[in-house]
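Apart from one protein chain that is not included, each protein chain of the complex appears where it belongs.
When the chains are written out, they are named A and B in that same order, and each has its own residue count from 1.
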Amino acid sequence: MLEQLKDTIKKALPELDFVIGWGMGFDALHATPLFMYEPEDVDKLVWGPLNVHNLATYLPALKGRKVGIVVKGCDSRSVAELLQENLINREDVVIFGAPCRGTVSLTKIRKVIGNTGLIEDVNYADGTLTVKAEGASHEMALKDIRADKCGYCRFPNAVLSDHFVGEKRAPQVEEDTFEDLAEFESQPFEERRDFWMKEMDRCIRCYACRNACPLCVCRDHCVAQSRDPHWLSQQDGVRDKFMFQIIHATHLAGRCTTCGECERACPVDIPVLLFKRKFTKAIKDTFDYDAGLDPEATPPLLAFKANEDNIKEKEW
Amino acid sequence: MTKMKNPYLPEMATIQEIIQETHNIKTFRVTLNNEQSMKNFSFEPGQVGQLSVFGVGESTFVINSSPTRMDYLQFSVMAAGEVTQRLHTMQVGDEIGVRAPLGNWFPYEKMKGKDIVIVGGGIGMAPLRTLLLYMIDNRDDYGKITVIYGARTPQDLTYSYEFEEWRAAKDLNLVLTVDNEAPGWEHKVGLIPNVLLEESPSPDNTVAITCGPPIMIKFTLEALKKLGFEDENIYTTLEKRMKCGIGLCGRCNIGTSYVCVDGPVYSFAKLKTLPNEL
Partner (left out) sequence: MAKYLKKDDLGSWLKELGETYKVIAPVEEGDAVVFRRLTDERTLRIDRQATQGPKGVLFPACEELVSFKYVKDPENPEKTKVEVKETVEAEPTLIFGARPCDARGFDVFDGAFTKCAVKDNYYMARREQAIVVSLACTKTETTCFCNWVGGSPDGTGGSDVLLTPVTGGYLVEAVTDKGEALMGGKLLSDADDARQAEAKKLLQEAKDSLREAPDFDCMPEQLYALFDNMDFWEKQSAKCISCGACTYLCPTCHCFNITDEQQGKEGSRIRSWDNCMSHMFTNEASGHNPRPTKAYRLKNRVGHKFCYFPDMHDGHIACVGCGRCIKSCPVALDIREVVTAAKECRLPEEETSDD
């Protein structure tokens, strides 16, 4: 399948400035975004559970250039959402899709093997990832170490693509039941508050969560640092850090596809996707809407409907 | 434990006088609250200071009064960002913070005995005014002085109330210009670099100092080169986003040169040795 994908990209490459995919990074466990300018660059392309990044993040800044992008199912939803919001032009982007079996969580792998800094070799076959580190070999079932989002994935195949390579896979689940969220929310308020106080305290305000987010498009003009408006102080406290997460999640309500880049990008492992899960469920419950499935749809909070189906304010 | 002067701690100062220069430029004359500090305060022409509005922040301005006239320190402020806009709302008697002097200065010692050409555009006249007043107050040390000062309109010229004093100085030629004809305007009309070429000052034993918007500096430099000025005889003073003003915070560097410490005054010969990142 990978070879077929490479051939497809090579064929399209002459018409494009470049194609963005994944290559291997600094060791056998860490992939890295690969910008393919020449056919020989395409030979470095990899496909598999290590392709953790959502490359759609790069697209808004490339608006106006003709580029190609390789997508997993979840990534394709971000592309669809960007199209919905006119943040990219459909004719500028060539989408290469392939079926996804899920991607790893490097944090979970670290929990299994102790230190992901000592990797010697990695192999993936038939749902099992084998990691050799410090002379020892660790076999892990993908389902045990995959990103949480893959557990409730309904779209393993690109929801839109110009070229789809490989055989489409069946979704993990038919319905997202938000069990993760329910479990968290089953805790009393004090515990949840203490949890966030502790987790957010570690935030270094690098804004990797924001910059990795394909739909966080204020980019260089973010309220996090702006003085006008001056909504957040630069004080190093949980209050401002938490406030930023709430602003981020609120801005993404009805737009977020829960691709999980915010959480994956966090260098200090703060589970910030949980905020977006909460909003995603609220949007689902209120508007029965899933973000990033239909490039023609309008996100519910960007639209006005005189009589909402699930908000019966006239009956209040 | 080391007890040292805190370079981040501003001195408190009081606004003594405010002059509305143009629609968006005000000049503030301030004195340090501590009389001893004011008495001992010394600086060189071209050095800058950080003005504080507490609660809003700091911003960098050249001290555009002359060290030869120490009744007050003068700063001209164009309303652009958060601090400058707030400064514009302040009144005589209000307190601000001052961290000064910072940075380097015009090599006025090296300029002694030479003819001087000063080319200023808009608010860029502020640092040049310092040097000009210093030279007027030490008139015999310098040769012929030519000042070419331009702005978009006559209303955009700062320090117009001083032009007579400048002109009264011995052997000083003040040439004013605006971009377009305007009612009652009796001076030159045209862009500064063109007026400079028209005036055509000789480069022999002459130093040129220029300051203004980047595009004006670019074409003024070309004009000066056309007139035969060497890079080492052309000076300018640069503006960059600054925070600490003491070479530590890391944003105003051009390669190894920190504009807040090694600048703001540069010769074009020096600028040519630095990476191209203005």
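Observations, loosely collected:
Simple rule for what comes next: a contact is a pair of C-beta atoms (placed from the backbone, for glycine too) under 8 Å apart; a residue touches a chain by one contact, two chains touch by 3 or more.
What you see is a predicted model, and the numbers here were worked out from it, not measured in a lab.
Note that of B:40, B:180 or B:276, the residue touching the chain absent from this view is B:276. Contact with the chain that does not appear here is found for just one residue of A:59, A:80 or A:265, A:265. Residue-wise, the contact with the chain that is not shown comes from A:208, picked out of A:12, A:208 or A:293. The set of subunit A residues touching the chain not shown comprises 25-27, 30-33, 35, 37, 53, 57-58, 107, 110-111, 114-119, 134, 198-199, 201-202, 204-208, 210-212, 219-220, 225-227, 233-236, 261, 264-265, 267-271. Where subunit B meets the missing chain, the touching residues are 1-2, 4-10, 12, 52-58, 80-81, 84, 93-95, 97, 214, 239-241, 243-244, 246-256, 261, 275-278.
Methods note: only the chains that are shown with their structure count from here on.
Subunit B has its Cα centroid 51 Å from the Cα centroid of subunit A.
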